[in-house]
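Structure provided below as structure tokens; questions to follow.
In this view, the complex is presented without one of its protein chains, the others remaining in place.
What follows is chain A.
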């Protein structure tokens, strides 16, 4: 009876899955490379691997410079998502519920920070993070990535929160809820999906960023993406290992999106986003 689909074109399904198949081709090709020995990759072109080997993956998980940088990325990315959400939630609430001196200017100014070309900040970042002792720490990278994630988080959350009627706040106030208690007990559960979507975007943009993360780290907090830029040795590029690492960098993101998939489908419907 209820169709939430609107009108469906007859060939929609076919077109969509064809597109997805095309989308997957470069990824499958990389996966194919990751299970071949290097001689086969460079030796001749073949659609299907002639010899299958998991040596590249074994190398990845036994060499500490590889797996520890993988863990580094996961740690600072998660830390960044949590910190961005904690500072962005009250701010987004303020923007969606109150008028205050300079609110519009402040909102636009926040957004402009999302527009800063990362290359602008490389040199000062290097100097500042070294002088305050945050250089080469997970916390340092997490803070640096707040540069682009906090404005985005405020932007998305504000959109969601504006979609929730203000009467709810007022009713809660009449019932004797203080603002912090209302916020934590009633409001946050209502915007669960918004938080899920925002966390996903924060995770995504922090996980994929290389330039800043590489600039302010050296060993202890070095991101996996930076380790991958150093596979060139005397014997040339180790394509197989590079491809294996590439495949593994997709895994955490795929897990995160699996968890928030329903929020993405339904979540945006709440607010103006």
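Here is the rule we use: a residue touches a chain if its C-beta (ideal position, glycine included) is under 8 Å from a C-beta of that chain, and two chains touch if they have at least 3 such contacts; residues count from 1.
One rule holds in what follows: contacts and distances are computed from a predicted model.
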Name the absent chain as its UniProt record does, using one of the following: "Heme lyase CcmF/NrfE family subunit", "Malonate decarboxylase acyl carrier protein", "dihydrouracil dehydrogenase (NAD(+))" or "Carbohydrate ABC transporter membrane protein 1 (CUT1 family)". "Carbohydrate ABC transporter membrane protein 1 (CUT1 family)"
The one of A:41, A:172, A:202 or A:221 in touch with the missing chain is A:41
Under the stated touch rule, tell me which residues of chain A contact the chain that is not displayed. 2-7, 9, 12-13, 15-16, 19-20, 23-27, 29-30, 33, 41-42, 45, 47, 83, 86-88, 90-91, 93-95, 97-101, 103, 106, 110-125, 127-128, 143-144, 146-147, 150-151, 154-155, 159, 162-163, 166, 204, 207-211, 223-225, 228-229, 239, 242-243, 245-246, 249-250, 252-254, 256-258, 261-262, 264-273
